[in-house]
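I'd like to ask you about the structure that follows.
Of the protein chains in this complex, one is absent; all others appear in place.
Letters are used for the chains, namely A and B, taken in the order the chains are written, and counting of residues starts over at 1 for each.
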Amino acid sequence: MVSGVQNSLLIIFFLCISAFIYSEDYQPAKTWFGDPDLQGVWTNASLTTLERPDYFDSLEISEEQVIAAKNNSERFNEALDNPYETGETPESGGDVGGYNVAWMDPGNDFIKLNGKYRSSIITYPENGKLPRRLTRWAIEGPSIYRMFTRADHPEERSLGERCIVGFGSSGGPPMLNVLYNNHYQIVQSPGYVMIMVEMNHDARIIRLNSDHNPDNMKPWLGDSVGWWEGETLVVKTINHHPQQKFRAAIRHQILMMEEAEVTERFTRTGTNEILYQFEVNDKKAYRETWKGEMPLRSTNSKMYEYACHEGNYAMANILAGARAEEKQ
Amino acid sequence: MINLIYKISAIISFSILSLNISSHHAFTAEFDANAPINITGKVLKVEWINPHAWVHVEVEEKGKKTTWMVEGGTPNTLIRNGINKESIKPGTVIVVRGYQSKGKLCLPRCIANGRDVTFPDGRKVFMGSSGTGAPRDGADPRERR
Partner (left out) sequence: MFKIIQILKAYILLFCLSILTLFINAEIPLGPEGKPDLNGVWQVMNRANYNLEAHSASASLQLVEGPVVPLPHPDILSLGSVGSVPAGLSVVEGGLIPYKKDALRLRNENKKDWLNRDPEIKCYLPGVPRATYMPYAFQIFHSSKAMFFAYEYAGATRNIFLEDPGPAPVDSWMGQSWGFWEGNTFIVKASGFNGQTWLDRSGNHHSEKLRVTEKYTLLNPHLMDYEALIEDEDTFTRPWKIKMKLYKKIGDDAQLQQFKCVEFVEELIYGEWRAK
């Protein structure tokens, strides 16, 4: 009986040790709860735009084409940064413009995937252009007109100017690059993937293996749920906010109707890269589903607070300026 | 025929928006293209805020002092390039060229965009870590973990 007790004690002892070792077992490529690890601060800044410029006739482009385009981009930036001669006063009726180039961070290279440079983020349709319906003008026309010619009401200005979400489709989905602040922080916890979009400090909280919320709830950036397919995070977003139909930035202009379905795929392809793919199924705005992909590259850069609404002198200036002009 | 219509549609939309590429979103709505400015003054303070940083500049002309608020861009890019709240000290003399806001009451301050902001010797006040801007898109392996 004594030796039986001893044997039991020894078994318990080894169980303890193995339990201890098991709890210490952490795979570097997985999170602590076993999901593929996508965490970190990432950027999608690049010179590649959503749609293919007309001077490129294929998705994959050569190094020579890239060098030529980068040289053009540098010349453009140089001109943008030095709009006046030394001592020259701007001319009346001139281009109001923005500010010096140092404030911007559009990226300094083209997207490179599978070793090849890309002329567009769009991969389908194969011409690299959005398959817009002609009826787009019914939505885009009034939005463009109001945005660039009128300042009657704050709600008529772009969402970036209103400081509600980032410019264009920076916050997505799909998450597209803009002129600056192209940073995203991914943090994972059991049952969730959180993507913090730098503009406007938006935390996209993706519920894993969950149902969508009711259709009458249409939050900014849509309602996202996700699941894992092997090593790939798949995120489906529906119920887009009705005021987010027209997303215009300098580098892309897209429509996203409330009923659209956006499917994003995130796959860690290396220590420093996530392959980000998406498809947009929006029959009201587009003739067919369109797709795109780009890498998210890791960066050592920190994300800083983008408290936009709190410092939005510009909105008051825009509206007050328009009222002042009306009085003249 | 349909393809031609789509192509024309695309060209029209690109043209409309291209007109504003260098004008950059809100600026044409906020500032008066017929009111150019070229001012030299001392920095009073810098508000390192979003969506636009603001440089407060005191300009003295014929004994009269006027305060200007000069609009810049998002400070986040510059902060990532090493700038901080001590970088531009009050009293620094700068030259601002741009356009005054459409509202010209100057109550309490005049407002303008800093289309080009330099030191009196012509060097840019707002610089990237190398030359004019140092875009970070992760392409430089030195930036990575």
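To be clear about the criterion, a residue touches a chain if its C-beta (ideal position, glycine included) is under 8 Å from a C-beta of that chain, and two chains touch if they have at least 3 such contacts.
Every value quoted in this text rests on a predicted model; they were computed, and no experiment measured them.
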Hidden partner chain, touching residue among A:D54, A:E126 or A:E155: A:E155
Option touching the unshown chain, where A:K112, A:K129, A:R265 or A:H309 are the choices: A:H309
Residues of chain A (touch criterion as defined above) contacting the omitted chain: 6, 9-10, 12-13, 15-17, 19-20, 23, 26, 31-32, 37, 39-40, 152-155, 162-164, 185, 187-190, 192, 194, 196, 200-203, 205, 207, 213, 219-220, 243, 302-305, 307, 309-310, 315-316, 319-320, 322-323, 326
Absent chain, residues of chain B that touch it: 48, 75, 79, 83-85
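Just so it is clear, only the chains that are shown with their structure count from here on.
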Rounded Å distance, chain A centre to chain B centre (Cα mean): 24
List of chain B residues in touch with chain A within their complex: 5-6, 9-10, 13, 16-17, 20-38, 47, 49-54, 69, 71-81, 97-99, 101-105, 111, 113-117, 122, 124-128, 132-133, 135-139, 143-145
Residue ranges of chain A in contact with chain B within the complex: 40, 42-46, 77-78, 80-84, 86, 88-109, 129, 132, 134, 136-137, 140, 144, 148, 151, 157-158, 160-161, 163, 167, 179-182, 198, 248, 250, 253, 271-272, 297-308, 310-314, 317-318, 320-325
